[in-house]
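Rather than the whole complex, this shows some of its chains in their spots.
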């Protein structure tokens, strides 16, 4: 499991005083930083060695998130396929699970514009964080 | 159907030159402005008369969205339930369907903290835009 702490900003609140739903997309992206360490160890995104593309995200909003307390994002790998994998994110605030969502990332050759198999070493790195749903 | 035109910003591109996935959350929110006209005709969000809360969103990223061309968001109501409804969004750029997603909005009494039935007049307004999947 990866753990990421995020601090709500004043402007993340909407007029109802809750964290706006669109903010979770940014927070969960931040929680995927460890995957960039696996798939872009040198932080080289434009030399053709980075091969991930986002195929799907979803968000279930279970309880209002509020301004004033940090939020813990808990992240697992929930599925490892041959050419893609799924990440599960949970946003916890004050012991409440407030949002739960997924991201499906596809291994993709940007030059050939086609999906490619996940290398075995990357699969092994992902497997360390696997917790099937 | 509701149609919303959005213009990608330079900063919406990520380092790969594509529109970042988190941007779609904002664009689809903008495409739901017409629903605020139905559920908050006076734009009064804090006087207890606004009763919608977001329960779920999802996004299927079908094709890269690029900077340099406007994007048309086409929005339908795809389901009308007793206490909630589902909105379907499609992001089109240069005749390509690039992203498709849903939002599930729940009719909710923020004071009582419980779901409440959708009023018949709101259901009728939603039904004008219904296109079942």
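Here are a few things to note about the model shown:
Going in written order, the chains are labelled A and B, and every chain counts its residues from 1.
Methods note: a residue touches a chain if its C-beta (ideal position, glycine included) is under 8 Å from a C-beta of that chain, and two chains touch if they have at least 3 such contacts.
Note that the structure is a prediction, hence the values are computed from the model and not measured.
Counting every copy of the one repeated chain, the full complex in this structure comes to 4, with 2 of them shown.
Keep in mind that, in the parts below, only the chains that are shown with their structure count from here on.
Inter-chain centre distance (chain A to chain B, centres taken as mean C-alpha positions): 22 Å. Against chain A, the residues of chain B that register as touching in their complex are 15-16, 20-22, 24-26, 29, 45-46, 50, 53-61, 64, 110.
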